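Left out: one protein chain. Kept in place: all the others.
For reference, chains read A and B in written order, and residue numbers begin at 1 within each chain.
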Amino acid sequence: MSLTLERPVVGERRAETVSAVRRHGAVLFIYSLVVILLIAASAVSSDFRQPSNLIDVLRQSIVLGLVTIGQTYVLLAGGIDMSVGMTSRVVALGTAVAMSHTLIHPYVLILLGLIGGGLIGFLNGRLITGLGAAPFIVTLGMMGALAGTALAISGGGPTDAVPDFFLAAYDASMGPIPVAVLVMAVIWLVAWFVLSRTRFGRNIYAVGGSTAVARLAAIDVRRTQTSTYVIAGVLSAAAGLFLLARSGVGDPSLGGNLEFQSIVAAAIGGISLYGGRGSLVGSLGAVLLVSLSSNVMNMLHVSAYYQDLALGVIVLLGVAVYRPRRSM
Amino acid sequence: MTTTRQLEITGAGSRRTRPGIEWLSRYAAGTTLVVVLCIAAVVTPSFYSAGNLRTVALQAAALGVVVLGQTVALLVRGLDMSVTAVIAFSGVLVVSAGAPGQAFWLLLLAAGVAAVVGLTNGLLITWRKVPPFVATFAMLIVVGGCRLAYTHGQTSGSAPGWLRQLGSGSLLGLPMPVVIWVVLLIIFWLALARTRWGRWIYAAGANPEAARHSGVPVGAVVLSAYVVCAFCAMIAGLVLSGYLGYVDANLGVNVNLNSITAAIIGGVAFSGGRGGVLGATLGAILLTVLVNVVVVAGLPVYWQIIAMGVVLVLAVAIQGLRDRTIADGS
Partner (left out) sequence: MGSSDATAAAVRPGEPLLRLAGVSKAFGGVQALSDISFELAAGEIHALAGENGAGKSTFVKLVAGVYPPDAGSVVLNGEEHARLTPKLARQAGIAVVHQEFNLLPELSVGENILLGALPRDRWKTVSAKRTQRTAAELLARLGSTIDPRRLVRELTVAQQQLVEIAKALAVDARIILLDEPSTVLSGDELDVLHAVLRRLRDDGRGLIYISHRLNEVFALADRVTVFKDGRHVSTCDTSELDHDELIRRMVGRPLVELFPQRHPSPGQPVLEVDNVSVPGKLFDVSFSLRQGEIVGLAGLGGSGRTTIARAIVGLERVAAGHISLDGAPAPRSPAACARAGLVMVPEDRKTHGILAEHSVAFNLSLPSLQRLLRHRFLSPRAEKVMADRLIKEFGIRPPTPGTDIRRLSGGNQQKVVLARWLAQSPKVVVLDEPTRGVDVGAKAEIYALVERLRETGVSVLLASSELPEILGTCDRVLVLHEGQLVAEMDRATATEEAIMRAATNSGSATVSAGASDDDARDSACR
């Protein structure tokens, strides 16, 4: 008996190509924008096509990149994290103050900072899964509480300067490429690998797709969701520490708006705000696009006054062509 | 997918929601407000000085007007992140072009901006099916960008007389902003409780599918909610800029999240269709009073924000528990 359900499709390969394009439409769209922008800007501006400038683009993408990875994890599992920006602020300020006022070794403090970020995420996760409350509101409350804490730590002004070695770490480079950029590349790779090649990663997609189906498949839904908030917390803390190293002092306004930028970057990159759909490849594209467009605008001497408007129009257009897919 | 055909039998006596939770979710904001006011009377009597009360009233009025609009957006299962930008931009428009005799045209211009923002938000959400957060956030960036492009980051001029009158004048002994706020509150309360539109807002938020089946034009209703919200933000922008006499980049900067927080504390459900402007208004007053008490008591400023965060998490916890008991009960 040769029974098969596959309908005989003429030109099956073509159909497969079409389906691949549709499947990855958002990702292809974002990367073609990146490429177009790269080519156009290189043609117009000689400053832009300097290797050092291109490396700068990558370095400027690190902070948003870290936070967006965490946000992507949370969104894929069906949540949202509004507290990422304030997490990075609290951790950065706390670490800066501790570095200048205690004798604990800076490396230990950095580690403590990352753990602190993880704890904030854990608290978010437990509150959300335990109360069954809307993630947006819980993390919004967390955001408020953290903003207050940050203000308490800094007293409203910049903190003392951080140790020199910390600044040196920011500037360190291997050949022409900054170490920070290399580390970031590794983080992207690991994050992508975990999401696409581990059970935990696949469980995230399952939970975001349908908690009911995930439960039927014996997946621990609460633990999976909580873990994504912990990851977002740790990565936000890392972003805060990186910002600290960049500026050398604990800036009390650091990390503002990161929550919005990361959510919008993920959304543009094709991550569904309803969970379960999208990939980190898209998020990376969106982060590069944001970092690239602000660099291009600087290179083209677009007045800072118009940059926000330009960025806003891009986001608006991206959102307007957004096609929701709530099939099945 | 096809419809479920499970045999579903609803027993006549579904379990009751725990009355305590129900009560809390309805009166939490009011109760907390009374408690805070009592504490203030003991700890910082100067809170009740005439001057301070006037300040509180003015601050509450500006936030309160936005909360009215935000509540309507929340009721239809949405939220509006663009109110901050609308406040600032409409303020800038009326302040910077302030030649005398142009009041009417300036108002029209600000109203036009509000209408465009509200319509764009609403169309993105109802027609393009963009999640409300993303749609209104995109508008936040665009309108904020418009303001920056228009002002080049400069603090904008001096407010014309009629605008100052709007912000710091008084009527029958009450500050003008408070009068505006109370009038709007009455209008909103009447509109939500006593008009067909109000019923439609609740129905579209509580169960859009059932509302559609009941002949409610759900798309148009949701669209109207965002337009209404944008107009509230515009009015708040006018009042605030008239009160301050100038407009800078900080105008309305925290109002986005504060207005959502106030509404949620006041018992408006984030999941839509439940709550009202009276509760939300209490939430707005509570937030303002909390912030003010901290200042008057001489506590460090960060206590404000911590207190707000804690109150919000508590409000959410109460709502979460309530939803859960309802889910168990039916």
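In the analysis below, a residue touches a chain if its C-beta (ideal position, glycine included) is under 8 Å from a C-beta of that chain, and two chains touch if they have at least 3 such contacts.
As the structure is a prediction and not an experimental result, all values here were calculated from the model.
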{"item": "Touched by the hidden chain, restricted to displayed chains", "value": "A, B"}
{"item": "Among A:Ser42, A:Ser173 or A:Ser210, residue touching the chain not depicted", "value": "A:Ser210"}
{"item": "Touch with the omitted chain, as defined above, among B:Gln154, B:Ser170, B:Ser214 or B:Asn250", "value": "B:Ser214"}
{"item": "Residues of subunit B in contact with the chain not shown", "value": "1-14, 190, 193-196, 198-200, 202-203, 206-207, 209-217, 273-274, 326, 329-330"}
{"item": "Touch residues of subunit A, complete complex, unshown partner", "value": "1, 3-7, 19, 23, 193, 197-199, 201-203, 205-206, 209-210, 212-214, 216-219, 276-277, 325, 327-328"}
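Note that in this section only the chains that are shown with their structure count from here on.
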{"item": "Between subunit B and subunit A, distance of the C-alpha-averaged centres to the nearest whole Å", "value": "29"}
{"item": "Residue ranges of subunit A touching subunit B (in the complex, touch as defined)", "value": "80, 127, 131-134, 136-138, 140-152, 155-156, 260, 263-264, 267, 273-274, 303-313, 315-316, 319-320, 322, 324, 328"}
{"item": "Touch list for subunit B against partner subunit A, complex", "value": "1, 81, 124, 128-131, 133-135, 137-146, 148-149, 151-153, 257, 260-261, 264, 270-271, 300-310, 312-313, 316-317, 319-321, 323-324"}
